[in-house]
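The complex is shown incomplete by one protein chain, all other protein chains being positioned as in the whole.
The block that comes next holds chain A.
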Amino acid sequence: MTDFITMAHGNGGAAMQQLIRDYFVEAFDNPTLAQGEDQARIPLAELIKCGEKLAFSTDSFVIDPIFFPGGNIGKLAVCGTVNDIAVGGAIPKYLSCGFILEEGLPLSELKEIIRAMAETCRRAGVQIVTGDTKVVQKGAVDKVFINSSGIGVIPAEIDWGAHQIEAGDKIIVSGTIGDHGATILNLRENLGIKTDLHSDCAVLSPLIDLLRPIQGVKAIRDATRGGVNAVLHEYAQTQNLGMQVHEEDLPMRNEVRGICELLGLEPLNFANEGKLLIITKAEKTQEILTALHSHELGKNAAIIGEVTDDKKVRVVGIFGQTRLLDLPANEPLPRIC
């Protein structure tokens, strides 16, 4: 076998069989996948024990660079889908993964990605039970693209979602914002800023587990692409309400602030891969904050604002002046001169 991906790894023949056996099945190691059928067969009884609604989600991952401080595309693919399921209150159970590999990708890199996925699944208590691999010619994709879908079960008593949000509710973030976006920007744009900044890429279900017993959680999203700003706008739009956040209350690492100051970018727009935005009943805010603070992933959680009824998304600046917070129309471009 070569030490990089060739078209033969995607043609259904011996090389492909060997790749699947030696790389995927071995690393993901579970009886459902090992059966080698065209579909995963999941006993319903398993699921019914956990609750009464199925949560189903899918996402594709196309990040450049594929390795970054704090993770890689594989870890991201598992965290992303697990988190999308968990923020609806569900207990994540099973994942599928589809890989599109570029001819020439070093097998050692693929192995590293798969290893990260397996490790992340173990931590999250989920299994990758079905998958797919395609190989395309050099240049047709950028190294590797991953699609992952997942299912989980929502316990009977949980009903979180935008429909619960009302004016007067509080807005919480579970930790420092913008870590992932700033890390990737620094790498991708070769900013050469030497920091120990790393992506916050993490499975958030342990943090969410702590919130399920608390009455008063209204809605949760993970603030990924588009950052906290995008979630605030989505909520404001669906519910026809306003959102107001206070600049001085935003938890943020100094490095992230520095990069934003330097390039004239808005940290609220930066992607996160391990942060929750939680809308809560005002009376329950403290209880939720205490629960979040008890976990490593939530130790920097903070109340950052409140839901209003004026249909606008606003930031209150450090001098007490408010300004509108628009959704950026385009990918943010760094300001130089």
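What we mean here is this: a residue touches a chain if its C-beta (ideal position, glycine included) is under 8 Å from a C-beta of that chain, and two chains touch if they have at least 3 such contacts; residues count from 1.
Heads up, the rule we're going with is that contacts and distances are computed from a predicted model.
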item	value
Name per UniProt, for the chain absent here [options: "Methylmalonyl-CoA mutase C-terminal domain/subunit", "Hydrogenase maturation factor", "NADH-quinone oxidoreductase subunit L" or "Beta-oxoacyl-ACP reductase"]	"Hydrogenase maturation factor"
Of A:125, A:155 or A:264, the residue in touch with the unshown chain	A:264
Given A:64, A:132 or A:189, the one touching the chain that is not displayed	A:189
Touching residues (missing chain, whole complex) on chain A	189-191, 254, 257-258, 261, 264, 317-324, 326, 329-330, 333-337
